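Heads up, one of the protein chains got dropped from this complex, but the rest are sitting where they should.
So, subunit A:
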Amino acid sequence: MAKPAPKAASKPAPKTAAKPAPKAASKPAAKPARGKSVESDEDFALRSLQMAHEDNKRFDASDEQLLHFYEQMLLIRRFEERAGQLYGLGLIGGFCHLYIGQEAVAVGLQSALTEGLDSVITGYRDHGHMLAYGIDPNVIMAELTGRQAGISKGKGGSMHMFSTEHRFYGGHGIVGAQVPLGGGLALAHKYREDGGLCLAYFGDGAANQGQVYETFNMAALWNLPIVFVIENNGYAMGTAVKRSSAETEFYRRGTAFRIPGMDVNGMDVLEVRAAAEIAFAHVREGKGPVLMELNTYRYRGHSMSDPGKYRTREEVQDQREHNDPIERIKKELAERGKTEDEIKAIDKAIRARVAEAADFAENSPEPDPAELYTDVLVESY
């Protein structure tokens, strides 16, 4: 691979594999700005956050923080595994998009938010983002089983989580639609001058929707406090990134709107957190939007009924074995002196927590039929 070693090492393999080599090779080199040999100040600004990130890649977590990240990621993993099982048993129906493999993204980014101030919005692969807030797994799982105790009373389901309390604005099923909505959330932060920002997540596939670029322009034009996060997991359903995208270096896609981009290893929670600090500080200083590309990988199918023929077993296995975000931190905990027994105890506690959520979700009552007619409007029709 022509990529420089440190970068290639920190990148998950599928992207490297999926991207054409010449492009990747030219990436870290200074951009030849319109034939000039020295880049202009403006071009520099577009890459300055990335350079800051390169200088200080990993967040210096305390033992306590590291443990917390580990627990959160593991909770997401086990929760999603259980959701997959409940789906298999017929207790969950419809669409169910698991976050397994991508845990470090939501955990790393959301750990850097200011609770109760910043807002978050995402697509349908949203269980992990809810759990990363510390929201009760019971009400998330009960939403998956479509019960009254679910966080959206069973009316929304897997794709449409929502938490007013945490300023989590959903859970959206129309690919890309959450991005302009995120622009609006940021507009509200700016208007209120509350110092908050909006974190708007979307996928590599969603990055090809037109409304994303309408929002980029507005956000840059109006200097909105928004961090756009492209979770690049390599695929949109069965379509690999290189088959859908002319520019596969997604962090560059804001360049035409003068939005600085950051290219981040989404498989290492500490790199994610470090990048988040840089991006959030930039936005909070009133310097306008940032575009972060989080390179990650989904281990499971797109949804539950994915034939999975668009990639090899080896590719998935390779990620699981060599790039797993949870194993990475587990190893680090051991290096910092956590014993095997202590780590096992954590695992056990999390399994118990997830089992409790599953029981709750299975045994909660179905919504009352009258719910068909409620919540359509604030008032009645």
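Definition applied: contacts are C-beta pairs under 8 Å (C-beta built on N, C-alpha and C of every residue); 3 or more make two chains touch, one makes a residue touch a chain; residues count from 1.
As a convention for this text, contacts and distances are computed from a predicted model.
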Of the candidate names "Alpha-ketoacid dehydrogenase subunit beta", "Acetyl-CoA C-acetyltransferase", "DNA repair protein RecO" or "Molybdopterin cofactor-binding domain-containing protein", which one corresponds to the UniProt protein name of the undepicted chain?
"Alpha-ketoacid dehydrogenase subunit beta"
Given A:Ser40, A:Thr312 or A:Asn363, the residue that touches the chain left out of view is A:Thr312
Residue among A:Gly108, A:Gly146, A:Gly196 or A:Pro325 that touches the chain left out of view
A:Gly146
Looking at the whole complex, which of A:Asn208, A:Asn233 or A:Asn295 touches the chain that is not displayed?
A:Asn208
Contact with the hidden chain (one of A:Leu46, A:Ala220 or A:Ala236):
A:Ala236
Give me the subunit A residues in contact with the hidden chain, please.
93-95, 146-147, 152, 154-160, 172-177, 205-206, 208-211, 236-240, 243-245, 307-312, 315, 366-367, 369, 371-373, 376, 381
